[in-house]
Structure formats: C-alpha cells, structure tokens
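Shown here: the complex without one of its protein chains, the others still in place.
Labels for the chains are A and B, by order of writing; each one numbers its residues from 1.
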C-alpha cells in the first residue's frame, strides 16, 4: 500500500498560520469597531460577524487570491498585475479597506520575499509597489510548486476570519476555545467559497466576481475616523 | 533639519487639488521604485529599541534623548502606544520633535508581538520615516509598556535599551528575563526615588551586573539630569559604531 500524499503544501499552511510575520496581527477586519458599537460582545455574535465576513470580504479576497495564483502559475506578463490591482481596487470602495489590504499586502510581501521568493513576486512588487493582500498571497502560492488555486483561496478565506477571531479574544477576553470554534464552524462554507473562487480563477481580471459588504465598508470607515479621534488598538 | 517633503521621485503625490500639505507616506498606485524596499544597511540609520515595563520611564527617556541629541543628529521616533497615540502626542507636544518625525504604530493589543514576533508595522513606520527624511542617523523605536520578557527582534532594532525603575522594586534585576539579561543597555531609572520607595541601589546594581555579565548598566534620574547625559553618550557611541561598521549614511 502506498503512503497517502498530503494535498496541502507547507507553504499554504505557513501563509495561513497566524504566526506568519506579515503584519496581520494588528488588523481586526472591522471587529474592533463592531466591539465599540456593542454589536459584538460575545462568542455567538462573533460567529455571526465571522459568517458575514467570510461570505463578503472573505469571498472577494478568495477570488483574487485564486486568480493571482492561477496567473502566477502560468507566468503572466507583469502588466497583468496592474490589471488585477485596479480590478480589486474597483471592488473595494472603502478607502480604509484598500489601505488595510495594501498594508497587509506589503507586510506579506516583505515576509514572503524571504520565505518564498519568485520572479513573479518581484514583478508584482515592481509593478504595484504596495500590492493588495490577496494578490500577494496568490502569487506566493501560485508561483511555487504547489500551484493550487483552491488551496490558495481557502487560505485567503481563512485569513479573512482568523484575524478578527483573534482580535475578539484580545479585545473582549472571549473564551479562546469558543472563538476558535466559531472559526472552524465555517469550514464547509470556506471550502465552498474556495472551490467557487478556484472555478473563476482563469477569468479575465475585469470579469472576476465582485462581492460587496456595505456594513463592513461602514465599519472600516468608522474605525479610521475613531482612530483619529480617540485612538484604536488595531490598524483596521 | 531636512525639509519635510522629500519625494525622491517615487509616486506622484498629486494632491494639490485639495490643498493637501501633509507628507504623503506612500502612493499605493505608484508604479515607481518601492519606497519600502529594504535599504542597504550602509545607507540606513541605526535603530535603537527602547523597551521596559509600563511606567518605567521609556517615553521620558526618549524625550530626553531627543532634546539632547536633536541638534547634533538627524533622528526620528517610532512609538508603539498601547492604547491611544498618547506617547506620540506627548513627544509632539513636548516640542522635542517635529510632528513628522514621530510615527505611531498600532499593535493590535499585543505590544510584544509588534516588536518581536511580527515587526511588520514597525518596519513600515521606520521606512516611512526614512522616506521622509533621507539622511537619518538614528531611529528610536519605543515599545509599548510590557513585561520583563519583552525584547526587540534583531530584525527591528540593531541595539536595545531596557528601562526599569526603582519604584518597580529592587528585585527586578534579580528576576531576570530576556529584557534585563540580554538588552545592550539596562537603564535603572528614577534613582532619586530609591530612598522613598525603600529600594537598595547597591543591591539593585550588583544584581544587574551579576545577571548581565559584560553588558552595560546605567543608573539615572531625569529629575536630577533632564538631559539623560549618560544614556545620550551611550547612544552617540552606538551611532558612531554603526557608522564605522557600515560607512557614513549614503545620502
């Protein structure tokens, strides 16, 4: 009997790990603002927040991570990265969300250049300066040997909820077991979203799906306003 | 002092339409060279971490160093405020630095993570300062108040100072921890209060030397010496050694 091969690469696991030093620990993805509003104060509300975040921002990020992985794997010319960048900008109307995505993208790029260097990563960097987070994640994983848009999308979707869950533990002193369970309760939906993102990974950038989360946009903008006025612990 | 707007050709910064005058940190749409590309070590300022428990006097020491060294060195500060931008505001309002020379970092309620395990936000802040002031000699990175185990990653700070104070008890050096045992300089602060809080300075300094071997220990009182002269001398030596090791600042 041949030993079973793992289907998930170490690179994917490392990028999805909260210990990956790409600056993610300082982003709450709107959770801090929701806590200040009083709309998230316990584990049950956290679960609802994460559910919505996964289906909105998480699905959007997964689509672009899968598309970038697909593009990096087939070796696109550098101007493809400009197109993806502009298309994700157009799907991110809140300036605060664009800034948060680029800040995490820049941090992930910095860490990724040490961990998983590639020509595609250098070209992405040269073309976009501070790239969006999902695009960096896609390039890091797509340019490597693993090249699975579905795994890339799953990692990205997971990152969209694991950070806010950790922020909730830090801000509210939630039971970490409950917060963690709120994340893993979404595993089937995460897999569906990843599979759907992988299905559209080869689309032209302009035709990639768009997913809006109007309430999250308002939270992100309010977070920035309140940070200026009274200070916030998290960068988003 | 350098002018505040040194956009060395990257990004377009076309904000004149609305009369923007604030320094632009970066232009994410820029297709030019990345301002955040790591500079060769020869062209970058020495980065000194200042850490220590809450209330030990990190911000006061930082402010004193800025006042003493501001005229002779090109310097800037990154603060890791724990909750608000209080520390950054303190430095700006104290008039010791141009507001543009102070960057505040949000640490996501984990001050030790931001200086040790994931230094991204601090590196971004350092690089923003380097972009704004091309010929910096020194960046002081002040950590958020934490506990005795918090130290700076060597990827962020070239050398680091750990600040403890006599009011925290004279047992602190004996307790050890990576901050006390490994920092390049241990500052025992507020020695003017020793008598009032019943701290035995001789024991404290002897413990500190015993725990640290050859590493430097310095006792100070900013009440008696607001210029922090001894700490400032130590910083001057670090800047000189950094220059000697990597050559003068490239710009």
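The criterion applied here is as follows: a contact is a pair of C-beta atoms (placed from the backbone, for glycine too) under 8 Å apart; a residue touches a chain by one contact, two chains touch by 3 or more.
Everything below uses one rule, namely that contacts and distances are computed from a predicted model.
A.B. asks: If you look up the hidden chain in UniProt, what protein name do you find among "Peptide/nickel transport system permease protein", "Urease accessory protein UreD", "Carbamoyltransferase" or "Cytochrome c oxidase, cbb3-type subunit II"?
C.D. replies: For the chain not displayed, UniProt's protein name is "Urease accessory protein UreD".
A.B. asks: Among A:49, A:158 or A:234, single out the residue that touches the unshown chain.
C.D. replies: A:49
A.B. asks: Just name the one of A:7, A:184 or A:212 that touches the chain not displayed here.
C.D. replies: In the full complex, the listed residue that touches the missing chain is A:212.
A.B. asks: Thinking of the whole complex, not just what is shown, which of A:92, A:128, A:162 or A:190 touches the missing chain?
C.D. replies: A:92
A.B. asks: Across the whole complex, list the residues on subunit A that are touched by the chain not included here.
C.D. replies: With respect to the unshown chain, the touching residues of subunit A are 30, 34, 37, 39-40, 45, 48-49, 51-53, 55-57, 86-87, 89-96, 98, 206, 209-219, 221-222, 224-225.
Everything that follows uses one rule, which is that only the chains that are shown with their structure count from here on.
A.B. asks: I'd like the Å distance between the centres of subunit A and subunit B, where a centre is the mean of that chain's Cα atoms.
C.D. replies: Going by mean C-alpha positions, subunit A sits 31 Å from subunit B.
A.B. asks: Residue numbers of subunit A touching subunit B in their complex, please.
C.D. replies: Touch list, subunit A to subunit B: 19-28, 82, 85, 89, 98-99, 102-103, 106-107, 110-111, 125-130, 167, 170-171, 227, 230-235.
A.B. asks: State the interface residues of subunit B toward subunit A in the complex, per the touch definition above.
C.D. replies: By the definition above, subunit B touches subunit A via 10-11, 26-32, 34-36, 38, 81, 83-86, 105-110, 113-114, 117-121, 123-124.
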